[in-house]
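The complex appears here minus one protein chain, its other protein chains still in place.
Here is chain A:
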Amino acid sequence: MPGRLSRRSIARYIANGLIEGTHSKKILLKQLAGYLVETRRTKELELIVRDIEFALVEKGMVQASVISAFDLTAETKKALVAFVKTKMSAAQVNVSHIIHPNVIGGVKITVPGRELDQTIARRLTVLKTRFKKA
């Protein structure tokens, strides 16, 4: 029976495999699925996916999402990609745009482990807390 590996170690193995191409994506995922079933850790699947995202960031591949209340112009989208690329020192950035009216206004950029929240909804939350404390 293999020893329990940390999620971080598993994620690094998969990320390395994906980037270096030592094995095909299909084989890597099959290996991971087999390991998780054998060690009864299938419940950790979502967290491992998150950790793979973290590991990919370390390798310069960033999966970002941008949330806004309204659709953004092509120019803004381009500027946001450039912003993420600079801030994360990333070689490759994939951005998914999500429209969510609950944020009221502004924009929220999420990358693995980091976030820039310039939405009205967050400002209101912070304001609410400050007045609750005062």
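Throughout what follows, a residue touches a chain if its C-beta (ideal position, glycine included) is under 8 Å from a C-beta of that chain, and two chains touch if they have at least 3 such contacts; residues count from 1.
Rule of thumb we're sticking to: contacts and distances are computed from a predicted model.
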| item | value |
| --- | --- |
| Options "ATP-binding cassette domain-containing protein", "Iron chelate uptake ABC transporter family permease subunit", "ATP synthase subunit alpha" or "Sulfurtransferase complex subunit TusB": UniProt name of the undisplayed chain | "ATP synthase subunit alpha" |
| Omitted-chain contact residue, chosen from A:S24, A:S96 or A:Q118 | A:Q118 |
| Hidden-chain contact residue, picked from the options A:H23, A:R50 or A:H97 | A:R50 |
| Where the missing chain touches chain A, by residue | 6-8, 47, 50-51, 54, 83-84, 87-88, 109-111, 113-118, 122-123, 125-132, 134 |
